[in-house]
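Here's the structure we're looking at; comments come further down.
Shown here: the complex without one of its protein chains, the others still in place.
Entry: chain A
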């Protein structure tokens, strides 16, 4: 079993235009173990994506206080590639497009980066594993021969993120709004992929606006995030309450003084 801990995390981003540092996360606490699925829900502009990028180690996000630990060891001094090899994965909201590098060679490089030079994955073994995962995700062979995300539709990109997740088999996967821009069929397929990963050695942190995704990937724990903090945690029923009452309702129940971005 592995444990991912976020302790009193404060994160700021620098506004390049104004040269000002703006605090986005204001003390996030979160502990999750492999074998568990956690969901983070919250209104726009509340810091959900910032949390995922900060855990992964995006250099654009500056940790000003607190810590992120994997199995008790701080990750903060590690660059993003080392965090990935330590077991973290982030399915991104906006995956980069890279022409000239095929999807399949990229995935092989990613897998081999976790193995010794004299123990690279045999081609046949890799192809078998790839075919199996393509099947689960209803993806065709030609998708993997294409250049990495280049010219992919929004839905194809999301599927491709999940394919990478399934190939790399991390300890913890953060899924940043993997449901945005997906129709119901694609949503089901993506969920099927994530559910196929469920097990004692896999944990996931799912970031979403909508409860809908959580009908397909049922979380063990739901957290509500507002204004850079986790303000409430509970079981799957919390997601349903949010769906019924909206974020403003939860905020008022908790008596929080937070202005929501999209509030009318």
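By our rule, contacts are C-beta pairs under 8 Å (C-beta built on N, C-alpha and C of every residue); 3 or more make two chains touch, one makes a residue touch a chain; residues count from 1.
In this text, contacts and distances are computed from a predicted model.
Visitor: Just go with whichever of "Fe-S cluster assembly protein SufD", "Acyl-CoA dehydrogenase", "ABC-2 type transport system permease protein" or "ABC transporter ATP-binding protein" UniProt uses as the name of the absent chain.
Guide: Not shown, but named in UniProt as "Fe-S cluster assembly protein SufD".
Visitor: Have a look at A:85, A:146, A:192 or A:212 and name the one touching the chain we're not showing.
Guide: Only one listed residue reaches the unshown chain, and that is A:85.
Visitor: Just one of A:1, A:20, A:76 or A:98 touches the chain that is missing; which is it?
Guide: A:98
Visitor: Kindly note down the residues of chain A that lie in touch with the hidden chain.
Guide: 56-59, 79-81, 84-85, 89-90, 92, 95-96, 98-101, 106, 109-110, 113-114, 147-148, 164, 168
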